[in-house]
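The other protein chains are all here in position, but one chain of the complex has been omitted.
Read from first to last, the chains carry the letters A and B; within each, the first residue is number 1.
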Amino acid sequence: MKNALHRMNPSVKFLAITICMFTMAFFFDPWTPLVFWAGVLVLQFFFSEINWKRWLLFMLPFFVTSFGYFWTTLVFAEDSSGSVVWSIWNLQITETQLNHALSLSFRVLAFSSLSLLFALTTNPVTFILSLMQQLRLSPKIAYGVMVGYQFLPVLKDEFVQIGQAHRLRGAGGEKNTLQRLLGVRRILIPMLAGAVRKAERAAFAMEARGFTGERRSSYFRVISMGKLDIALVSLFLFLLVLSCTHIWWLG
Amino acid sequence: MLKSWKLKEIVLMSLFAVVFGIVYLLFLHVGNIWAGFIGPIAYEWIFGIWFIVSIICMYIIRKPGAAVVSETIAAAIEVLLGNAVGPRLILSGIVQGLGAEAVFAATRYKRFDLWVLMLAGVGSSIFSFVYGYFLGGFSVYSTGYVALMLGIRILSGAMIAGIGGKAVADGLLATGSLRGYAISRSKKGEARA
Partner (left out) sequence: MHEVIHFDKVSFRYPDEEKWILEELSFTIQRGERVVITGPSGCGKTTLLYLCNRLYPDNCDGILLGSVKLFGKNSSSFIPGEINHRIATVFQDPDSQFCMQTVEEELAFTLENLHVKRDEMENRIRDVLALTDLTEFRYAVIQKLSGGQKQRIATACALIMKPEVLLLDEPLSHLDPFTAKKYVEWLDELQQKCAMTIVAIEHRLDLWGDFFERSISLNKNEMAPILIKRKSSKQKNDSLVVNKLQANTYLQETSFTLKRGEVAVLAGPNGSGKSTLLKALCELIPSSGSVESKLLGYVPQSPEFLFLTKNVRDEVGFGGGDNTEELLARLQLLPIADSHPFAVSHGQKRRVAIAAMLSDGREVILMDEPTSGQDAKALSELFQLIDERAREGTTFLIVTHDMEFAYCLADSILLMNDGRLTGQFNADIVWSDDHLLMDHNLLSPKEVILREKCFA
């Protein structure tokens, strides 16, 4: 049971998460996203085997972003009705403002946790296969993406090598952002030129093995859907309803 | 639509997405974590970098759908590379791609000059902003703040994606490696005419 989220069908997981995010976008009180965020953590705790240290590392920037949302909403809020709950210098913060600010920052945390839950429990290749098998993604695109994924280490290596070669010629090592951007352009051109060549070779190799981009009649690795997916989707939906209706049960 | 696409064109988009993915990963995002303190506006000025792939691909391949398909592939690649924002990127990729695609479609895929590319960047900016407005809950912000964010994003889309995209693609064209793609043929045609 501990690895249920890892075994969940990736497309189903993807859809469930998307529905949750779009529904949450309609709520502007602090409790809905907070309850939902807590719920996501509980789900993750019971049904996944993720490394929490890694999770925390990935979450760190989102905590920062969440704080950014908090203070900007306080300062730049549109609706400043309601009683003043807080005042710093000459800034009067009303109840509505505070609620909106908390809501948006909890929303950032809820969305980020949800995305991380997906990223940390989903095998990328399985996800692509599932998109093709369950959501009818065109094999041309699916395998096109797959090839890109296989080239990642090769291209990363090339990036480092080009950087080294440029350093030898006395370019690179720029400090400010604008110079760095120009430096990136110099590395980009050889990398893209190489990518054009590699893309043709890879595409030809696939076609030479009879790949035409048409739908496949059978798969070696079948990505299935089952009871587990129904159960987990129900859990997600239950959590969603629970957090959206907190008014009734939280009072 | 996909029938008329050569496999090498699709794989090209995918590898371009990987190249840009590496650049984002190793270069631009390191050390940028703390920018989040400034709030949602912090990333606006650099937002155009996300649209650059779709503009470069459309400028090179010049077939209906090139902007949407490439931006979607780019987002999928980001997910595969382990981007923590994950599934949200796929949807925003489609939305951004549609923004650029709408501009190219309006010219009936006949014009690919600098103005059209900049407009395509603006298209992506606007579409992605509407999407972000909804998901990020920007409606609680004052109109002035929202207008400022949109303004910066449009500028970034036009400059980084439009002008930057054209510069990169023209630089690539000059290397002679794009032989056999629509961009090379059209340049020759222009030269003859």
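Simple rule for what comes next: a residue touches a chain if its C-beta (ideal position, glycine included) is under 8 Å from a C-beta of that chain, and two chains touch if they have at least 3 such contacts.
Source: prediction; values computed, not measured.
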What are the shown chains that the left-out chain touches? A, B
Just to verify: which one of A:Lys13, A:Arg107 or A:Lys198 makes contact with the chain not shown? A:Lys198
Full-complex contact with the absent chain, from A:Met146, A:Leu188 or A:Leu240: A:Met146
Where does chain B touch the missing chain, residue by residue? 6, 8, 171, 174-177, 179-180, 184-185, 188
Go through chain A and note every residue touching the omitted chain. 125, 143, 146-147, 150-151, 153-154, 158, 161-162, 164-171, 186, 189-190, 193-194, 198, 201-202, 204-212, 214, 216-222
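By definition in this document, only the chains that are shown with their structure count from here on.
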Can you tell me which positions in chain B touch chain A when the two form their complex? 2, 5-8, 10-19, 21-23, 26-28, 33-34, 36-42, 69, 72-73, 76-77, 79-88, 90-91, 134-137, 139-145, 167-168, 171-172, 175, 177-178
Where on chain A is chain B touching in the complex? 14, 17-18, 21-22, 25, 28, 58, 60-62, 64-65, 67-69, 71-73, 76-79, 100, 103-104, 107, 111-112, 115-116, 118-119, 124, 127-128, 138, 140-141, 144-145, 147-149, 151-152, 155-156, 159, 180, 184-185, 187-189, 191-193, 195-200, 202-204, 206-207, 211, 213
